[in-house]
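Beneath this line is the structure, given in C-alpha cells, with notes to follow.
Every protein chain of the complex appears in place save one, which is left out.
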Amino acid sequence: MGREYSRTERTVAEARPRKNHLHRYTSSHAPNVIPTSGARESSSTVSSVRRLRCASQLQRYTLLGVLFFGAITSIGVSTAAAEVPQSQASRSLEVCDPSVIPISGSGVTSILESNSAPAREVRSLGYLVVAICAGIFVVVQTFLVLAIVRGVRASRVANASAGSGAEPVQVFGSLPIEVAWTVIPFIIVFVLTMVTIRTIRDIDLTKPPEGALTVTTIGHQWWWEFRYTAADGSTVITANEMHIPAGRPIWVELKSADVIHSFWVPRLAGKLDVIPAKTNALWIEADVPGIYLGQCAEYCGTQHAHMLLRVYAEEPAQFDAWLAAQAAPAVEDATVTVGRDTFTAFSCFNCHAIAGTSEGLFGPNLTHLASRDTIGSGSIPLTRSNLVQWILDPNTLKPGCNMPSLKLEPAQVESIVDYLMTLK
Amino acid sequence: MTHASESSTPATKTPESFWEIVGRWSMSVDHKKLGMMYVGAGLIFFLVGGLEAAFMRLQLAQANLKIIDPETFNQLFTMHGTTMVFLVGMPILLGFGNYLLPLMVGARDMAFPRLNAFGFWLFIFGGLLLYFSYIGSQGLYGAPSAPDVGWFAYAPLTDRTFSRGNSTDYWILGILVSGFGSMTTAINFIGTILCMRCPGMTLMRMPIMAWMMLVVAALVLVAIPVLTGAQIMLLLDRSFGAHFFDPETTGSAVLWQHLFWFFGHPEVYILILPAFGFVSEILPTFSRKVLFGYPLMVAATVSIGFISLGVWAHHMFVVGLGPVLNSFFGAMTFLISVPTGIKIFNWIATMWGGRLRFATPMLFATGFIAMFVIGGLTGIMLATVPLDWQLSDSYFVVGHFHYVLFGGTVFGIFGALFYWFPKATGKMLSERLGKWTFWLLFIGFTMTFMPMHVSGVLGMPRRIYTYEADRGWEIWNLITTLGVPVQMAGVAIFLWNVVKSLRSGENAGNNPWDAWTLEWSTTSPPPEWNFDRIPTVTSARPLWDSAHPEDPDAHYE
Partner (left out) sequence: MRTMSKFKPTLSRAKVGMASLIFMESALFSAFLVTYLYYIGKSPTGPQPMDCLDLGLVTINSICLFASSATVVFAVRALSRGSLKGFQVWMLLTILLGLEFLIGTGLEWKKLIEVQGLTIDSNVFGTTFYTLVGFHAFHVIVGLVLLTGTFMLALCGCIKPERDTERVEIATWYWHFVDVVWIVVFTLVYFVGKVPQEALS
C-alpha cells in the first residue's frame, strides 16, 4: 500500500535489539560517540567531560555564528533603513534644493528611498515580499535549528545508554505532511504572483501617461545623451545631465547608439535596459525637486563604471527656463574667438556639436557645456582645471574612454577651455 | 580479500616510475580515475577563479582605488564567472557523478568508458584554450587579453566592432569545446542509469543522487546544445559577417539573451542538483535515518527539471519584454520555488528525530541547507518582477547567486569531498582540520556575501571596477573584501588536510560512516572492477537490509 507507516509499528520492531554498527567510528571523528570504555555519563568524569566539552563546543560555535550573522544583518538593515545626514563630500555641487534630496551619503541611491510614484510602488511590493520571505526564513531556520539541537541531544542520550545500539525510528514519509508542505507553498506563491502581476500592470506601461513630457535618452559608450522637444518644436540635444519638471510624469524613451546599457535612477524608478535597434520607455515622476543620482547598470565596456546619471528635477517654471536656454543658440563671445578657431581647426568639431559651429554626433553636445556641473558623464566636476586636464588627455581621468588625446599644446588647450567655459 | 590497490607495492612488484603512473592515469578509461581527475582539475581551476575574485575584491575594497585598471578588472570578472561555472562547477559535479554512479548502481563502469575519457580531455583542452587567452590573444593594440565581455557575453558588446581582437573568440571556443565534454558525460550518465543498474535495482530503489544525476544529464542534453548553437552563431557573426546579433544590420541583441538564458537557467540547476544529491546522501547517514519522502523528492527533482526550462527570461526582466511576458516568467519562477522548498523540508524532516553526528560532511550539509534557504529566499525577492527592476544587475543579485552557488554548490562539494574522500583514497581526512575549514569558510563566506545584499539595495550596480565615494557603499565593500582572506585560509587548510591525509591519514576501511548505499559495500579504494560480485538489491538501502535482516526496508516499500 502506501509508504507511510506509523511509529507504533516500528517501536514494536524496535524492541528487538539491533547491533550498533558504529564500531569503526573512533572518537576522533565523532565527538558524540561514546569511547570504547562504555562508561555512562554520570559515572565517568573523563568521558562526560569530553562529551560536555564537545557538545558545548558545538553550542559555542553555533552561538558565535548566529550572533555574528545577526549582528551583520541588523547593522545592515538598520543602516540601510536609517536616514543618513548629508556629509561633506569633496565633490559637493550646486543643486536646486539640497536640503530636500541628499546627493551624498548612504541613501542617495537607495531603492528604499523613493521619490517617485513607480519607485514607491516597487518599494511597497518589496516590503511585502521581504516580510513573507522573512516569515518563511524564521520558520524554516527554526525547524532546522530545533532538528539539530534535538538530534544532537538524542545522539548523546543514545551513546550514554551504551550497548543498546538502536537506530532511531526510521520514518519513510508521511502523506499528510508532504501534502501540506506542497499546498501551503503553492498558496504563498499564488498570492505573490497575483500581487506581482497587479504591480506590473501599474508600472509596466506600454504608452505614456496623461500629460507626460517625453525625453529621449540615448546611451553611448560611456555617456548619456538627452533630447527634448523645445516649445517651438525644435530638438534640443544635451548630454549627461537630465533636467525634468518635478511633479509631472516623464516618459523616458530609451535608445542606444552602440551596445546595451541600462538606465537606473533608484529613487525614481526601477531600471530599464537601453538596447540598440529597440526603443524602450520608462515612466518616472519626481515628487519634489532635487538631484537624483544613478548610473548605467548593464556592463557596456571599459568605462561602464563611470557612466553616471544625474537627473535634475526642477519646479516647472525653472524647467521651462532651462529648456528655453538650452534651445537658444550658442553664446557668441568675441573675447574667445581664438579658442573657437582652435576648436574648429582641430578635429574636435568632428565629434562634438556646438550649435552654429560644428555638428559632430559621436561625442556629447557641447552647446551649453558651461551650464552643467560635471563632465565625463557625471564622474568629474566641471572646473577649469579639470577641463584642461580632460582635453590634454582624457585617459588620465577616465582611462579607456573613446576620446583620444589630440596632443595639443597647453596654450591651445587653455584657449579652447576659455571658449568652452563661455558656453552657458 | 586482496585487490590491486593503486598505492600498494607488494614485495614481488617493482615500484612504478613516474611516467608509468602518468601513462596509467592519462590513458585510463576507468570512471574512478576520470572522476578523480575531473574533481582535481576542477579544484585547480577553483583556486585560479578564487584568485581572480581576490584581485577584484582588492580593487573594490575602497572607492576610487587604482590597484587594477579597468581593462584588467573587466577581464577578471569575465574569467572568474566563466571559470567558476564551466571549469569548476560542471567538472567537479559531473566528476563526482562519474566516480559514484557506477558504484551506486552496482555496475562495473560507465556505459561508454572511452567516450568518458574523450569528454574529460575535451574539458581539459577547452579550459586550457580559454586560459591561453591571457597570453595568446590579440586584444586591442595587439596586447594579450583574456575575454572581457562578462561571462554571459551580451551582444552587441561581443561584436567585432566592440570587442576587437580575439579574446571573445577564445571565450567562445574554450566553452564550445568543454561543452562537448559535458554532453558526452551526460550521455554516459543516462546510459549507465537506464541500462546498467544491478539486479533488483528499480529506478525507485536507486540512491537519490542517481535521480539527481539523471535529471542533470537530461538538462545538459537540452541546454548545452542551445548554448553551442548560440556560440556558433556568434562565431559566424564575428568571423564571417553574419547578422545574427548585430543590431546595426537588423540582427537582434535580445535574441542572444534568449538563447543564452535558455541555456543559462537550466545551467544553474545543473550546478545545484548534484549538490542536492550530495546533501541527500550525507544527511541520512549522519542522522541515522532514511531519507524522508523519497518519491516526493524524485517528483520534485523531475519537476524542477521541467520547470527550469520555462523560466529563462527572469534574467531579462529589465530588457523590456512587456507586461505579458514579464508576468508569465515571473509566475513560472515563483512556481519553481515550490519543488525546491519541498526538498528543503524533506531534508529537515530527515534530520528531525534522528541522532545527529556532526562530522565534517554533516557540517557542510547543514550549512548548505542554511545558506541555500537564504539564497532561495533572495531568489524569491528577485522573482518579484517589479522588485527585480530595482535589484537586477546590482550587487543584490551577486549576493543571491553566490549564496546559492557558493553556499549551495560549493558547500555541497566540500561536504561530498569529506564524505567520499575515504572511499576514493582509503584514508580519512582529519576531522579537526575539517572543522576549521568549515567554520573559516562559513564565516568568510558570510562576511563576503551578506553585505552584498546591502550594497545592492543601496544602488550599487554590478561589474564596475570602481565606485563613487559618497554613496554609502564603502563600508559594505570593505567587509566583503575582509571576508576573502578568511575563506582563503579555509581553503588552504583544506588543501593541507588533503596532502596530510594522503600521506599519513588513518585507514578508512569499507564503510567508515556506516552508510547504506552500495558504494560503501566495496573496499576503499574500490578495485578497478568495483565489485567482486555484482550485488542484487531489494531496497534503496542495501546495506541497511544486510545489517538489519529482521527489519529490512523492503517491508516499507
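So that you can tell them apart, the chains are marked A and B in the order they are listed, and the count of residues begins at 1 in each.
Just so we're on the same page, contacts are C-beta pairs under 8 Å (C-beta built on N, C-alpha and C of every residue); 3 or more make two chains touch, one makes a residue touch a chain.
Computed from a predicted model, the values in this text were never measured in an experiment.
Within the full complex, the chain left out of the display is in contact with B. For the chain left out of this panel, the touching residue among B:F244, B:F278, B:F317 or B:F494 is B:F244. In the complete complex, the hidden chain is touched by one of B:A111, B:M316 or B:V454, namely B:A111.
For the options B:A146, B:M233, B:V398 or B:V454, the residue in contact with the chain missing from this view is B:M233.
Taking the whole complex into account, chain B touches the unshown chain at residues 111-112, 115, 183, 186-187, 190-191, 194-197, 199-202, 205, 217, 221-226, 228-230, 232-233, 236, 240-244, 249-252, 255, 259, 536-538.
What we mean here is this: only the chains that are shown with their structure count from here on.
Chain centres here are Cα averages; for chain A and chain B they lie 26 Å apart. Chain B meets chain A in the complex at residues 69-71, 74, 150, 154, 156-157, 162, 247-248, 250, 252-254, 287-290, 292-296, 318-320, 322-323, 326-327, 330-331, 334-335, 337-338, 341-342, 344-345, 348-349, 351-359, 366, 369-370, 373-374, 377-378, 380-381, 383-394, 428, 431-432, 439, 442-443, 446-447, 450-451, 453-454, 457-472, 475-476, 479, 506, 509, 511-514, 547-548, 550-551, 553, 556-557. Those residues of chain A whose C-beta lies close enough to touch chain B in the complex are 3, 5, 13, 16, 18-19, 21-22, 24-26, 28-33, 58, 61, 65, 68-69, 72-73, 76, 79-80, 84, 87, 89-91, 103-112, 119, 121-122, 125-126, 129-130, 132-133, 136-137, 140-141, 143-144, 146-148, 150-152, 154-155, 158, 167-174, 177-178, 181-182, 185-186, 189, 192-193, 196-197, 199-201, 203-204, 206, 221, 254, 258-260, 262, 264, 266, 269-273, 275-278, 280-281, 293-305, 308, 379, 399-400.
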